[in-house]
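Dropping the structure in here first, questions after.
For this view, one protein chain was removed and the others were kept in their places.
To keep things simple, chains are lettered A, B and C as they appear, and every chain counts its residues starting from 1.
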């Protein structure tokens, strides 16, 4: 399995290299200049020029690119133009917050989506299936920027039991942190849960039609065992693929949710960095996104192999 | 335990000032430590809490009061400060005159910007001696004390780290306990603050909340006590909630304007610019965008400014017919004009919408064009905005010269409108040099007339920075640049 | 297949042609879901297209009567500039109609073209697949933020984002379909009788992959509505004074206590549209893709 992951390294590196070029080019096409932002309000042209020199923005693009790449290879992400701080620190703290949020959302999405999906795809009673279908449809159709606002209205203002914005690190004070985490995580999780529910339900229905399920029934095993030991495992692969994509989506969706709940994560960082033309920070963040998705893909594949003996290397 | 309950914080409960409590502040964008030397809105929460300035203006009389400087003397071209003894930086190092010298010479550097740089540059010579600082001025300046109202005196030894935000060290009532860029910072009580038994608060937590709605939500849920500069229209949600109030900062130093790039046709025609001034419904902007905070005005000054002239401030009124007429005269009917604004600022966006609508009523094919902050700032600085632009300016509250020398839209030497006029330069310099109130009055009259006639900047409303606060917060104060002063603040 | 951007992938296994049970289009769409969805979308989009006729006020006409609640004159009340909200919602739909109509087909077309190329050209395939990997790594909103930075906020940025999001989605789908179809008997049969590769591609493979693409298209339309909303919500969307569903929603949130109908209008329309498109996709999925 390790060998299998290793075999993907060259292709992953290639993807990252190409992505680094794209990412470098992309923001430089945008009008605007970090030096102006950094020089503060009402700056003189000399001040702007001085800042440009100080940031190294007057170097040639190629040299800027290679300087950046060189830094990356030696583990130096550089300093943020606008915030001044080392990018590693910025991403470190933001990533912690975002990971906390996305992981919580992921857990919620799997729990909610899994339950809905099971009800939708394998519910015995029609009412259960219809109900789950309606909930799924709604979770699916209400975008996070609407559900977030509604949640806040409900649970912070109308019936104030949860904080409306901000974050306490989970490690610092779990009890309090969980209360901060709940709403943003839920808001982020809902659409993902709906997707998972749909994929799971569709997959369950498909698998239930497969021959080995008949075998199971003919063997006389219970419906419960049939569902959880036979149908569910076989229904998982497409759900895992969807889940892999959804994790990427959660990270992206974090931009909106973090904005609504003032969650100090990567999404906020990225949004502000783009607005401030904080080139290095944006480059690093976008490249991180690509890296995450590359990793996710590998993890997804490994998860497939973990479930399905046919995909394990020794089976080839 | 409830996070909400804990966040709302304990008050003194005594109906009077008492020590303790953490004040929670939300602001929409992160502080920029590198720019603390000039006026930059996001820094309003740290400039007077972490740092101090040499003097502090009295808001009524505009007379300097002691800050880090105990006393001062302006004799001819020499200004001498005597500094307060026994002041230490958060690092533990004693504050002395060399820190002041450093702060002023630091402003001479190109990459350090401040709207009052022109004053610093006009200081020909500085020398210090223990707690005395002597400044030699190269020319008479009516606004020299404005510099010392705005200029924070940071620890000179950690100046490089200050720019990066990694060590923010001042003499103020609070020290920076932690700063996570993009997320916010925690300030804690400076036990060695030079004002005895101040501050009352144990600390201040500043959180960055980009969405105004989220700020309000957290305020209503009791999680936040003070929100900075929430657009009044955004704040309507809580204006009828009796727990909160919106405090308009009395310097009224937040003016909104629409300006013309005069190198763009048909804005090169004075009549078109005047037509614009006539065509805009200032009252509606004041009511619908600024929640009635401030006054409509055709002039850039705060009502407290010596240059303010109530009659002239009412020069332009909403007169769509007049506007149409002038536009027709100038042959600019149906002209296509972009109204550019900084998309990141809610009030500006909304003003742009009203301006766009008013101008289209007046016969101009106007389009509102949002630009992102970095883009807008860049083009503003480079004078490359494509037509009209809506923006805000400050500096109408102090010495009038500070506005014409330091506020970029009015800068006589180089401005965003690309408006260059020897006449303007000369009257602006006259205003700068004016030595006494009478001379200032005369010079500012000329400037006023000139501005009203030329209208390269059309002032719309003189409004104020706002602090939206819970009524539990008492003792809130701020400088003439609206730097938050929490020396006497406490939570009831 | 989600409200969250770009999750709109259909498992490759779904690219199954309805061999042996192909019925007329009408019969295949007979499922109630498709019809309901279609009805919702037609109703909403129709109202948008007919906005100039239906709207009682100009969408930009300001007045002093700001933030009024619903009344006879203003069925949804007015906004902060005293503009009639119903008229703005109706005109706002137009923006979404434009975005979906302009961007989704463009993205689908480009994506499909690249996908076809990728499907038939082995070496190009390797390159294009990696490219899709990268494009997919930029989730819709990240892409939107980036494009808005380059292009400036506005309808164009949204359109470009929607196109950008759809290219890899359709690309992958088409490519997978081509690859799954190209060794099928009917394709080989067509080659054997002498049909040239391009004709095989366009006359045989593409029409048989189209079902999956249609389902994706329905999902992409709802995705487009979603992207418009999300981008406008973070402030990089449609430029004022033009109303769009997302921008209306974004502003409305400030005035929930003054005029709840402000938020209600766009919220209902957005939700209805997304549900409508998804119902269509679901129905098509059942009708077209079922094995």
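To be clear about the criterion, contacts are C-beta pairs under 8 Å (C-beta built on N, C-alpha and C of every residue); 3 or more make two chains touch, one makes a residue touch a chain.
The rule we apply is simple: contacts and distances are computed from a predicted model.
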Protein name (UniProt record) of the chain left out of view, among "ABC transporter domain-containing protein", "NADH-ubiquinone oxidoreductase chain 4L", "Heme exporter protein D" or "Na+/H+ antiporter subunit G": "ABC transporter domain-containing protein"
Visible chains in contact with the missing one: A, C
Of A:163, A:216 or A:265, the residue in touch with the unshown chain: A:216
Residues of chain A in contact with the chain not shown: 7-8, 10-11, 210-212, 214-223, 225, 229-230, 233-234, 307-310, 315-316
Residues from chain C at the interface with the omitted partner, ascending: 17-23, 184-196, 199, 203-204, 207-208
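The definition used in the following text is that only the chains that are shown with their structure count from here on.
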Chain contact graph, described as a line, ring, star, complete graph or other shape: complete
Centre distance in Å when chain B and chain C are each reduced to the mean of their C-alpha atoms: 44
Approximate Å spacing (C-alpha centroids) for the pair chain A, chain B: 39
Shared-contact residues (touching 2 or more other chains) in chain B: 213, 344, 371-372, 375
Shared interface positions of chain A, touching two or more other chains: 30-32, 149, 153, 259, 271, 274-275, 277
Residue ranges of chain A in contact with chain C within the complex: 11, 14-15, 18-19, 22, 26-27, 29-32, 137, 140-146, 149, 153, 191-192, 194-195, 198-199, 238, 241-242, 245-246, 248-253, 255-256, 259, 270-271, 274-275, 277, 286, 289-290, 292-294, 297
Chain C to chain A touching residues, read off their complex: 1-7, 9, 11, 13, 130-131, 133-134, 136-142, 145-146, 148-150, 152, 226, 229-230, 233-234, 249-250, 253, 256, 263, 267, 270-271, 274-275, 278
Parts of chain B lying in touch with chain C, wherever the complex brings them together: 212-213, 216, 233-234, 236-237, 240, 284, 287-289, 343-344, 349-350, 352-354, 356-357, 360, 368-372, 375
